[in-house]
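All protein chains but one are shown in place.
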Amino acid sequence: MQMTNDRVAPVSAGSRRLKKVGKYLLLIILMFIVVSPFLLGFWTSFLPTAAISKGALWGKLSFDNYVAAVTTTPILRYLFNSLVISLFTMIAQLLFCSMSAYAFVFLRFKYRKFLFYVFLATMMLPFEAEVIPNFMTVRDMGLLDHFAVMIVPFMTTAFGTFMLRQSFMQMPKELKEASDIEGLNHWQFYYKVTLPYAKISMVTLGAYSFLSSWNQYLWPMLTTFSDNFRPVQDGLRQLQSQETFNNWGMIQASAAIVVLPTLIVLFIGQHYFKA
Amino acid sequence: MKRRKIIGILSCLLLLILVVSGCAKSQAASKQKIVFWHEMTGPAGQQLDTFAKEFNQSQGKYEIVPEFEGGYNEAVQKILQTHGTSTSPALFQSMDVSTSEIYHAKIATPVQYFINKEHYNLNQIQPVATSFYSQNGQQISMPFNTSQPVLYYNATLLKKLGIKAPSINPSYSEITNVANQITQKSNGKVKGLTVEEYGWLFEQFMANSNEHMANNQNGRAGIPTKVDFTTPGAQKAMSWIQANVKKNDIINFGSGTTAEANEIASFLSGKLGMFLQSSADLGQLLAGTKDKLGICYYPHADGQKANGVSIGGASLWISNDKPKSVQNGAFEFIKFLMTAKNQAAWQKATGYLALNKNSQQEPILKKLYAADPEAMVPSEQLSRTKANTANSGIFMEGIVQERNLTQTAMQQIYTGANIKKSLTTAEDSMNTYIANNNKANHYN
Partner (left out) sequence: MQQSLQNKAANESSNLKLKANSTTASKSKDGWYVALFLGPSLLLLGIFVFYPMLKTFYLSMFLTNNVGKATTFVGFSNYLSLLKNPAYLSSLGATLIYVLAVSALTVIIGLLLAVAANQQLKGIKIFRTLFSSTMGVSVSVAAIFWLFVFNPSVGVLSQLSTALHLPVINWLTDPTFAMIAIIISTVWMNLGFTFLILFGALQAVPTSLYEAADIAGVSKTTQLFKITIPMISPTMFFVLIVTLIEAFKSFGLIDMMTAGGPNNATNLLVYRIYQDAFLNGNFAQASTESIILTVIIAIFTLIQFKLLGKRVNY
């Protein structure tokens, strides 16, 4: 390995400070790149639309756009819908993924290896390429335009199964042996020992499944037709296309209403995990 | 015991889903619910909501539930694909060009059935519009939002710049001359003209040149088997645009819904002098600016008579998968929408043309014309047009495809591609599509 040979010269306090300023400058520039779309969005959400459409980025600041978004659009209903859908998807995924993961780790049966490959294979098949038959299936099941249509197809995933299986496999063998001696059956072992043991993986999978359900865009767009069930991603799409006149202030306010809860959760979560 | 607890929790959750969704579905169960799917945005969407509210308050039997379903293309597929399920609409708005497709899919009760049953006087509705949506002498759907493409210009701006306004029935070169002057005299601050890359406008260039796009007389004499995008009129229009895009007299705003929104925004803020768009934008334009608005007919090729352009917009259909009582309610709402008064209010709010002949006598329109005589131009263009197969729309399936293809060709042409080649490529794709579609649906 070729290393450069420039010796670290003894640096003066002044140049060290200069270096520090440089570091902060770089951080601030990078931060600006990352957050400027947010800042712009939030800022304009407080401006009157008339000012925005004239191209002004300055004007009387007010909460008018937020009031308009909440009172004249179903944005809160969209948020509620998304919450319901994501919550139930998360619960279902935690349950079914952990159950199938348990089967692959602790149960013995014919074709287990084959079935595991079958599960793995589903990770290669993008849902986006299957929307046509899936649409027909949920239509024939009578699930269209209902919460269920956005939950049922996503109640289990190969990814979740795989992830929990990894975590279950790390369980000490003694645990299973001890519970066999105690006479615990599989179901008891599953919820008394396995689930608590894999708590961290469960939380991670829960967060992951909640977020991916929350971010669903294409599928709800195809299967919901009324504001009663439309989740927030498609609600925003709806608002944006409905407001052809570009009521920018209100649209930005709606976007802010949607993004603020997730940002707050993200910030708190990070603080919590790092502490 | 714990197992029971888990099962208990799960069933509670299931119950919650049902309750929550049940709540959402069972509001105002006392009235017969009529779900109405539409694709109206902006002021038109608001006006439609107002109509629904007024109708719901005016009687105690039916409740119209309007649902916005996105763009026209999106909605057609939603309608076709949900037909026969509990979520399908009882009443739906579907665009002009989907007429043939929806008719052949046999998912609607022809409104003729209700017209006969209730002895509704169809003669009060503009015949140019009703004939567009009829087949074999039967009214299959009720024309609703109807528009014509027109040329808008900012009259105040032209005056300020000292430019003579274009005549009411302008030729291609006339308006590009005006566009050129606008750019020159404003030192490039104001753009002259824009023509959206939009298949609908492409069709109108052909219609105005008295040319058929599809064979079998645009499908009026039988199911089309071929299209022709390279007619002299189409090529003339495209080379006119291409040459003037090159000279910067025509500015390219792109395509899609954003293009139209951007055109309007620019026009309203005085950065754009003229543009070709649907008369349906009139309401928005009148409300959005203090400048005086000018309107002329769709431009025609130099030295050629204008054949007139076809109508655009959409009609109202009654699904045949709902009980008779619901269908009757849907027709009640159609009648409500088509009254002289409501049609007048509709034109005032949206710029779509009032289709009830008596609407022109309504005070609301008289006031509108008094305040802004230009608002009469689109209606005049409609009434002066002698309907023939070239300007009555194309009765063909897959027009969505055709518009995508011609739009792509326009995009290529605007950015300097060979006109004949771009159009031929689009034409070949469309002919393949038609052949496959006819085969798949066993039309031949």
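Order as written gives the chain letters A and B; numbering starts at 1 within each chain.
As a working rule, contacts are C-beta pairs under 8 Å (C-beta built on N, C-alpha and C of every residue); 3 or more make two chains touch, one makes a residue touch a chain.
What you see is a predicted model; the values in this text were computed from it and never measured.
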Identified contact with the non-displayed chain, of B:Glu63, B:Glu211, B:Glu362 or B:Glu397: B:Glu397
Contacts of chain B with the absent chain, listed as residue ranges: 73-74, 76-78, 80-81, 83, 101, 104-105, 197, 252-259, 262, 265-266, 269, 271, 397-398, 400-401, 404, 407-408, 411-412, 415, 425, 429, 432-433, 436, 439-442
Absent chain, residues of chain A that touch it: 1, 3-8, 20, 23-24, 26-27, 30-31, 34-35, 37-38, 40-41, 44, 52-55, 57, 96-97, 99-100, 102-109, 112-113, 115-120, 122-134, 136-137, 152-153, 155-156, 158, 161, 166, 169, 173, 176-177, 180, 185-187, 190, 214-215, 217-218, 221-222, 232-234, 236-237, 240, 246, 248, 251-252, 254-255, 258-259, 262-263, 265-267, 270-271, 274
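The rule is simple: only the chains that are shown with their structure count from here on.
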Centroid spacing, where centroids are CA-atom means, of chain A and chain B in whole angstrom: 38
Chain B-facing residues of chain A, complex: 53-55, 84, 88, 91, 95, 135, 139, 142, 144-148, 151, 187-188, 191-192, 225-229, 238, 241-246
Chain B to chain A touching residues, read off their complex: 2-3, 6, 10, 13, 17, 20-21, 24-25, 35, 37, 41-43, 45, 67-71, 78, 81-82, 85-87, 257, 260-261, 264-265, 268-269, 284, 288
